[in-house]
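What follows is one structure encoded as structure tokens, with my remarks underneath.
Omission of a single protein chain aside, the complex is shown with its protein chains in their original locations.
Each chain gets a letter, A, B and C, in the order it is written, and its residues are counted from 1.
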Amino acid sequence: MVPRYTPKDFETLWSSATRYATWLEVELAACEAMEDEGLVPKGTAAAIRAKDLKLDPERIETIERTTKHDVIAFLTHVEELAGADARWLHRGMTSSDVLDTSLAMLLVRATDAILERLDGFLKALERRAREHAKTPMIGRSHGIFAEPVTFGIVLAGHLAEMKRAKRRLLAARAEIAVGKIAGAVGTYAHLSPELERKALAKLGLVPETVSTQVVARDRHAAFFTALAVVAAGMERLATNVRHWQRTEVGEAEEHFTVGQKGSSAMPHKRNPILSENLCGLARIVRGYATPALENVALWHERDISHSSVERYIAPDATATLAFMLDRARGLVDNLVVYPENMKKNLERAGSLFFSEAVLLALVEKGKPRQEAYVFVQRNAMKAFHGEGTFRANLEADADVMALLSKEEIARCFDLDHALRFAETIVERALSEG
Amino acid sequence: MVPRYTPKDFETLWSSATRYATWLEVELAACEAMEDEGLVPKGTAAAIRAKDLKLDPERIETIERTTKHDVIAFLTHVEELAGADARWLHRGMTSSDVLDTSLAMLLVRATDAILERLDGFLKALERRAREHAKTPMIGRSHGIFAEPVTFGIVLAGHLAEMKRAKRRLLAARAEIAVGKIAGAVGTYAHLSPELERKALAKLGLVPETVSTQVVARDRHAAFFTALAVVAAGMERLATNVRHWQRTEVGEAEEHFTVGQKGSSAMPHKRNPILSENLCGLARIVRGYATPALENVALWHERDISHSSVERYIAPDATATLAFMLDRARGLVDNLVVYPENMKKNLERAGSLFFSEAVLLALVEKGKPRQEAYVFVQRNAMKAFHGEGTFRANLEADADVMALLSKEEIARCFDLDHALRFAETIVERALSEG
Amino acid sequence: MVPRYTPKDFETLWSSATRYATWLEVELAACEAMEDEGLVPKGTAAAIRAKDLKLDPERIETIERTTKHDVIAFLTHVEELAGADARWLHRGMTSSDVLDTSLAMLLVRATDAILERLDGFLKALERRAREHAKTPMIGRSHGIFAEPVTFGIVLAGHLAEMKRAKRRLLAARAEIAVGKIAGAVGTYAHLSPELERKALAKLGLVPETVSTQVVARDRHAAFFTALAVVAAGMERLATNVRHWQRTEVGEAEEHFTVGQKGSSAMPHKRNPILSENLCGLARIVRGYATPALENVALWHERDISHSSVERYIAPDATATLAFMLDRARGLVDNLVVYPENMKKNLERAGSLFFSEAVLLALVEKGKPRQEAYVFVQRNAMKAFHGEGTFRANLEADADVMALLSKEEIARCFDLDHALRFAETIVERALSEG
Partner (left out) sequence: MVPRYTPKDFETLWSSATRYATWLEVELAACEAMEDEGLVPKGTAAAIRAKDLKLDPERIETIERTTKHDVIAFLTHVEELAGADARWLHRGMTSSDVLDTSLAMLLVRATDAILERLDGFLKALERRAREHAKTPMIGRSHGIFAEPVTFGIVLAGHLAEMKRAKRRLLAARAEIAVGKIAGAVGTYAHLSPELERKALAKLGLVPETVSTQVVARDRHAAFFTALAVVAAGMERLATNVRHWQRTEVGEAEEHFTVGQKGSSAMPHKRNPILSENLCGLARIVRGYATPALENVALWHERDISHSSVERYIAPDATATLAFMLDRARGLVDNLVVYPENMKKNLERAGSLFFSEAVLLALVEKGKPRQEAYVFVQRNAMKAFHGEGTFRANLEADADVMALLSKEEIARCFDLDHALRFAETIVERALSEG
């Protein structure tokens, strides 16, 4: 984990201490279920809980250096602390019962922490989308001026994408909220499906339909690819902020705090560094999708090749995405918007974006579309190259005037009309579940 | 598209002819909706439909060489064939209204064709899982003999994974069953949300919540990553078949047809080439996930960088996955299973897999787990290295016999007991929705 | 292969006809080497060559449907055409001797066709870099105006990157110009190293150091990752063109041909579609790097999982890169450059880019850097927000004037001085090997 991009709660969540504590939670939940089933003396788990064990990660790692097996090292340490009762722990279980169930719990917690942040980000997007529902700006396709939109519509587009992100994260959470207490190769040789169901329920999980030694890794692949899609959505927003903040565009700008310095050489510079950072981090989260997909095809009842991969990507992908959401929320909340510059750019477009309205008016008068296109193009092009305004050029074009009156042309040049659905569109994104 | 890996229906689906036909469907559905809204004379679409246009892909491509714009070339050609009525087509629309709506239709059809194949594959898995629910085999973790499973349980695991694949494909289908008839930058400048809703409903689609010039590409990223997860599941099955067919293992084998030759040099060879092929194809489908994710962050209201990517991955990823499903179904349907070899391997395991039962029996007698582990290990290791059988060694070990009677040891060596939940597990996969 | 993005020569290169013809070349070269070694009657290859066989791809594929083995089908067909002499072909060889040697030949030819295109692209970059060595433009970091550069320096940067691309392609060519005539598992059981050396030399290849059944796939992984790096370099250039062509920037523009249409709705639009297309295609070529890397870890002496992968990526990656190079050369050759707009943008920067010179002048007068930074920042910021010019503000700042004379300030505001190394830099890129 890169400390700079790791929120504090994720540092805790993915620490050794939390990992071992979660393993103990799993062992105790399984123990209680075994007590219910009569496989283990009643009160065993309670007795161990009562001892309030202080697990020592360093001690466990010392033991592991001999056993070369982490769960055995953990159990040895628990036995050191808890004494005889501990011999009932892990009865009939395999390491992966602990490891995979624990991983599910940690991923669920990570997802919940991500979802909470996403809700904050959604609120920021909602507020700013509503605020700018009617702030006109020039829409751009291919980076070239196209027709007008409003800044609120643009933000609503990002909002709708992030609401989809939420639905995908909820689906991803369900994919991995799945544990396994089914023994060495998933056959419950010394356990039972009922016991598993009870133990997992205590931990907020459901059983894997058919486990091998492990929970199937297609679930995790689906989870990590979902994170990658969410990150890509933030990359899109961040890319747009970078465009808006370009010197030549100047339509919106990241908040610049007092004392912040843009450049060691150029004091006046204000750079969209938060957004550029989000773009880079999206590459990282995306990069973890492929190893997760490569983890699926484990051999037979499992091999352990997935484990090292998950030691990198489970902490890094979730923490980085959480960091990105915090950063994106702040970015949107504090984004400095310049409606006056939007207006200036819109005016620079020289009304050329009304060309389609003119085209349609000509077609309505019976002109075949491709011929009408030629009429519009020649007048638009003239204006584009600085010769007259588009509207004046049209009014001076005999072919055009043979079909349209000045009034009819005027009706084509109406910004309010062009944007009459702006609030409807923004509302659609706001009201979506 | 690689002809060798392209099912016939996908060749047709992704042909120029189908693409242009779909564009025309979109234009006519939009035209009808415009007629409803009074924007276009009633009967326009019907009149064009009545002409039963024979679109000529080559002619369109000839025009495109001049216009460098595919939709304009298409419309020009439609006007050539349909005459004056055609001028009403595409009114107020932008190219992407046609392209993205058409892409949605084609991806939906592709997904339906994939789902149909998946159903066939599920049936094959169900049949074989049921057939072998009680066929015992040695389970393997790390490629090393572990405890017994049944071949049915293994297949049920793949079945459960492929049922998850189906749920993911259905979700992916919903993600991309979304069109857009909203004009140049998604503002309905010359259209309306109502018109869009009606037009898309005719085509089996719903409108994008907030479109830019295009339908948002996070949807497609979610779609293509879902395909990659499904492919990875087949890679897991294929990898297992490759293991089962190994000369040393010999537990199952791909069907070898009459006349088929395994090698140009070694006539007796029967190679798991279908399964190896599935592994390779899974890499291809997985490889397309990343470009799809990179397509999300389009600039402003859109750039066209995603288009070339989709010309590769939309046909290739869907056709390849469909091909894989056909191949996987045949593979499972015709898989030659050797229960006698499974039994032989199980016996080679020398009952060592009962070690856990012994371990548990010792723990139940009050032995701390780590000490019991040592007792079991020394007797297992002896047997493992060819010195006596595991059971005989245990019976000759004074420490063990101090705790367990011969009868208690016998109870530990019971295969039926170890596999008593096999049918329950298989049933769980079969009954899952 | 996507016809739209496949140059004609690559269509031919990767056709069935060429593939089978290359197989025959390999068989005949091996046959001649065997004649030299006395393993095959002298004159066998010559006799077969004399028959000028017309291989029929369809016939081969018909046979393959029975044999399920491509090389056996090919050999059967050759025997149909060439008669008895053909029985000497393939003596002691394995299919992969033919397939991998042939693949090497095809990849070498593809690389040569790519290198030839790259040379054309380099020439275009050289010409334009030289042409604009002294054309000033504002440099931008983070999309924000920074200090001046020249357009020639920028192009020289791309030139230098593409010269590195050439070196990488030459290294990649050497990686895969490696064949194998070593028999079933690479042991020369019925052949010899000397025979292999001779046969491959005829085909312009060298032997694999240690082959298994195949040439090692790390070579191909190195090859395809090299293509991905080259494509990424073109993506950088294309991204820059997209920025330059933005409406607000207007510094350079893709050539727009007569008849070309920018938009079906907005006739005046000129979109950087070639550059956007290059960005998309770079994603495709990059996407093929991962499957190539996944192909390396074949099992034992080989499995055939790599083969299906290579049927996609060998044609697609090479043809797409060749197409990209053609497109990039045309893009650069015909790029419409607007030095006057570059000048306008430079002036809009309001001389703020001279801030560093002022900072250095203050430091030279003994001011600590961080304090000098504050002096410069406050005057730059005022100008940046429209209050006075930067130079006037400095001259009105008592702290600054206490350290610098007006003459000293004037010396800081000298564009020619700032760009005095422009030609040196461009020359450095031009003269590099």
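Here is the rule we use: a residue touches a chain if its C-beta (ideal position, glycine included) is under 8 Å from a C-beta of that chain, and two chains touch if they have at least 3 such contacts.
Predicted model only: the values in this text are computed from it and were never measured.
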item	value
Touching partners, among the displayed chains, of the absent chain	A, B, C
Of B:Tyr5, B:Tyr373 or B:Phe421, the residue in touch with the unshown chain	B:Tyr373
Touch with the omitted chain, as defined above, among C:Ala33, C:Leu122 or C:Ala160	C:Ala160
Touching residue (missing chain; options B:Ala104, B:Leu195, B:Val249 or B:Ile304)	B:Val249
Touching the absent chain when the full complex is considered, from A:Ala184, A:Leu203 or A:Val332	A:Ala184
Where the missing chain touches chain B, by residue	140-147, 242-243, 245-249, 261-263, 265-273, 276, 290, 294, 345, 348-349, 352-353, 355-356, 359, 373, 376-377, 380-381, 383-384
Residues in chain C touching the chain absent from view	72, 75-76, 79, 84, 86-92, 139-143, 146-149, 153-154, 156-157, 159-161, 163-165, 168, 171, 175, 183-190, 192-193, 209-213, 216, 218-219, 221-222, 225-226, 228-229, 232-233, 235-236, 238-240, 243, 279, 282, 286, 289-290, 293-294, 296-304, 356-357, 360, 363, 366-370, 417-419, 421-422, 424-426, 428-429, 432
Touching residues (missing chain, whole complex) on chain A	1-2, 4-5, 66-69, 71-72, 75, 90, 92-95, 183-184, 242, 257, 259-266, 271, 273, 276-277, 279-281, 283-284, 286-288, 290-291, 294-295, 299, 303-309, 311-313, 316
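Keep this in mind: only the chains that are shown with their structure count from here on.
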item	value
Interchain centroid distance [CA atoms averaged], chain A/chain B, Å	24
Centroid spacing, where centroids are CA-atom means, of chain B and chain C in whole angstrom	33
Residues within chain C bordering two or more other chains	242, 261-263, 265-266, 271, 273, 276, 290, 294
